Structure formats: C-alpha cells, structure tokens
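Apart from one protein chain that is not included, each protein chain of the complex appears where it belongs.
Every chain is named by a letter (A, B and C) in the order it is written, and numbering of its residues begins at 1.
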Amino acid sequence: MSYHRDIRIEFNHCDPAGIVFYPRYFEMTNSVVENFFRDVLDYPFERIALEEGHGVPTVRLEADFTAPSRLGEMVRFTLALKRLGRSSACFAITGEHGGETRLRVMLTLAWTGTNGRARPWPEDLRRALAGHLHNEEGDR
Amino acid sequence: MSYHRDIRIEFNHCDPAGIVFYPRYFEMTNSVVENFFRDVLDYPFERIALEEGHGVPTVRLEADFTAPSRLGEMVRFTLALKRLGRSSACFAITGEHGGETRLRVMLTLAWTGTNGRARPWPEDLRRALAGHLHNEEGDR
Amino acid sequence: MSYHRDIRIEFNHCDPAGIVFYPRYFEMTNSVVENFFRDVLDYPFERIALEEGHGVPTVRLEADFTAPSRLGEMVRFTLALKRLGRSSACFAITGEHGGETRLRVMLTLAWTGTNGRARPWPEDLRRALAGHLHNEEGDR
Partner (left out) sequence: MSYHRDIRIEFNHCDPAGIVFYPRYFEMTNSVVENFFRDVLDYPFERIALEEGHGVPTVRLEADFTAPSRLGEMVRFTLALKRLGRSSACFAITGEHGGETRLRVMLTLAWTGTNGRARPWPEDLRRALAGHLHNEEGDR
C-alpha cells in the first residue's frame, strides 16, 4: 500500500555534470508528499495553506544519494508513512530507476497551527494518515 | 495540431502571495518545449545535450502574465510552432485555467553546435519541426 | 544613477551545458528589483508582501539572451527605471561580464492591492520611484 509517483528528470533538474542537482530532489520529494496528501488523503495543500492557514513544514530529514540520476530518466518515487505522532509524521521516500536506488529520504513533517507552532493533527486527517501507516513488521 | 501539457501548480512554484512566482513559469515553459521535443519530435534533450553535445538555448522571449495562477490549479499549456528559421524556431506558448489565460509567451530557440554557436537544424529535426508549423492563416 | 548588483554564477544556476539556465536569470532579475526596492527605495518586499498584503507582480517582460554566462563568472546587473505609470513601472535590466552583454530584459511591474488588482502607487513610493526615472534623452 505504498504510494508511487514517476517523475521525469528534466533539464531544469540537472547540473553541469548532467545529473540531478540535489536540492531539486527535495522539490521532487516535496511534490511526492504534496500529491500523496492530494490523491490519497484527499487533503490538498491549498486547503491546508490557503484556506485554513495551517502548514505541514518539514522539520527533519535524512537523505542518502546512492547513485546519480540523469537527464531524461524516469525516476519512480515510493512513499510510505513510517510513524505517526500526535502532531508529526515520518515518511520514507525512495527514488529508483532501472532497479537501482537513487536516493533514500526519511522525512519528518509537523502539522502547524495558524501561529506556525506544532499542533495535533485534525482528527479526520489523522484517521486518513493512520490508514496508510506501514508497521515495522511489514507493509499492510 | 497544437501540443498540450497540463501542469499542476505545486507548493514549490508559489510565492508568499500564494501565486506562481514568474521564474517558475519559465521552468514550466521549458518543460513544455522539452516534452514537445521528446513526445512529438522524438528528439529528447538528453540526445541533444548529452549524446551530441548540441544545445537549444532560448535566445529571446516575450511574456505577458495576464492573470495569476494559484496553488493547486491545473494549468493547461499549449505550444504551437510559429516560425522556423535556418537555425531558430519560434514557439507560442499559452497557459490557461478555467477558460482564463494566465500567460502568453513567445519564445525563440536556436540550435547550437558543440561550440555553442548557432548552426542550421539537422535535416531530420528540421523536417519534424516543419511538420508542426502553424501558418499565419490558420493552424494546419 | 543606475543601480548595480553583482551576482556570481553558481552551480545551482547552471544547466547540463554548464551555462545559466534561463529561468534562473529571472530569479536574478527579480532579486535585482527586490534589492533596488530595499536598498534604494527603502521599501522592502517583506513590507509590501507580509506587512501590507500588497504585491508588485511582473506583468510583462521581454528578454534577449545575447551570450551565455558560465559557472563562476561574476555578472554585473544594471537596473534603470524607464517609465513610471499610475500603477506600473517599467525597468530595463542588463547583465554583463567582461564587457560582453549577456542579457537585456525589459520588465513591467504593477502595484497591486490586497485583492490582487492593480492600484495606484502609494504616494511616498511613487515619489521615491520618480526620483530614479531615467528619461529618454539620457540618464539624469
């Protein structure tokens, strides 16, 4: 029950070495999270940011870039929710192409109120998230 | 025979006013051109830039931003080839949402050799481009 | 009485050809305008966007990219106010390095109210802008 999203490596992602410039990878991981909220949780970012004045800032991340991605490649991103806290959520995101892992990211988001401080998840959003939790023993 | 491409306005495109920051629009127009070369002309940028060492730099553009685009909107980009020169091509690109034009861009590319200077289009690419030329009197 | 700003071409600006990717030029021209408002007009964007809820969106631009800029080069940007309308302003921005012009941009901004629609410039800002107007006959 992981969430997948394919992103083509385009000119604007690549550096003078012809490979993805790593800050662009985080535009991609943010896009994957954003589309997971839209497509799976049915809670799009425009509702969070513009209608409600809430936020889901990234508060921590770890990333390993294990192999470069090149212009023109289609990279498959896979997102899995690994932990769900009172006001936070931890996602594992990987990107791979042709059976080769390109990056592994562990990313922690917080839910924030209109004052920008962490707040407990809204009940409906927490329930939607909980339904997509991958436990330690294996994916449900 | 125009080429269309839908791009969702995501968080990374938007400024503190919640609307698209205009330099991001040019990442989008470049992506539209890039995918036109890939999907329609069958001449992807990785072939041009990495295999051949050629380029298709943008040498001139005019843009009108007629209405803002907001987070979450799906903007439909339409590309039409308007002029084909010996070593250049002029594309009209528009973006619209809900019947409202958001931007109109006229963009001139040049084909460049390995030394970065303008060169005549390769014959097969010129032929492919010519097949998509929209004449003044009306679209073919 | 032009405004100058030097910007080093860094890795994040460059494409697989090792030259500036043109959407990044517009991040630079926007930065030049932003710093002109901050340094010269004493009216920083955080005041406009965050405190007042106003905006200065770019509504039109024309750009000529006359020669590529390369990683490591310091490009000198020069901004001159060319026209001042009731709710708009037109700036000429050039970038050059080593005596060679790299880009020429003509860029029109509008002042917008809290509803996002064009509004007359605030009186103090208009006065500050008017003091930096370059007339057709020559720079004052």
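By our rule, a contact is a pair of C-beta atoms (placed from the backbone, for glycine too) under 8 Å apart; a residue touches a chain by one contact, two chains touch by 3 or more.
What you see is a predicted model; the values in this text were computed from it and never measured.
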{"item": "Hidden-chain contact residue, picked from the options B:Pro23, B:Gly55 or B:Gly95", "value": "B:Pro23"}
{"item": "Contact residue for the chain not shown (choose from C:Ala49, C:Ala67, C:Ala118 or C:Leu133)", "value": "C:Ala49"}
{"item": "Positions on subunit A where the hidden chain makes contact", "value": "15-17, 19, 21-24, 26-27, 30, 49-50, 55, 57-66, 68, 116"}
{"item": "In subunit B, positions touching the absent partner", "value": "11-12, 14-18, 21, 23, 71"}
{"item": "Residues in subunit C touching the chain absent from view", "value": "10-12, 18, 27, 30-31, 34-35, 38, 44-46, 49-50, 70-72"}
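The definition used in the following text is that only the chains that are shown with their structure count from here on.
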{"item": "Arrangement of touching chains [line / ring / star / complete / other]", "value": "complete"}
{"item": "Subunit C against subunit B, contact positions shared by both copies (same if over half, else different)", "value": "same"}
{"item": "Greatest separation from subunit B - chain, by CA centre", "value": "A"}
{"item": "Size of the rotation, in steps of 5 degrees, that lays the CA trace of subunit A over subunit B", "value": "180"}
{"item": "Chain centre separation (subunit B, subunit C; CA means) in Å", "value": "24"}
{"item": "Residues of subunit B whose C-beta touches two or more other chains", "value": "27, 30, 49-50"}
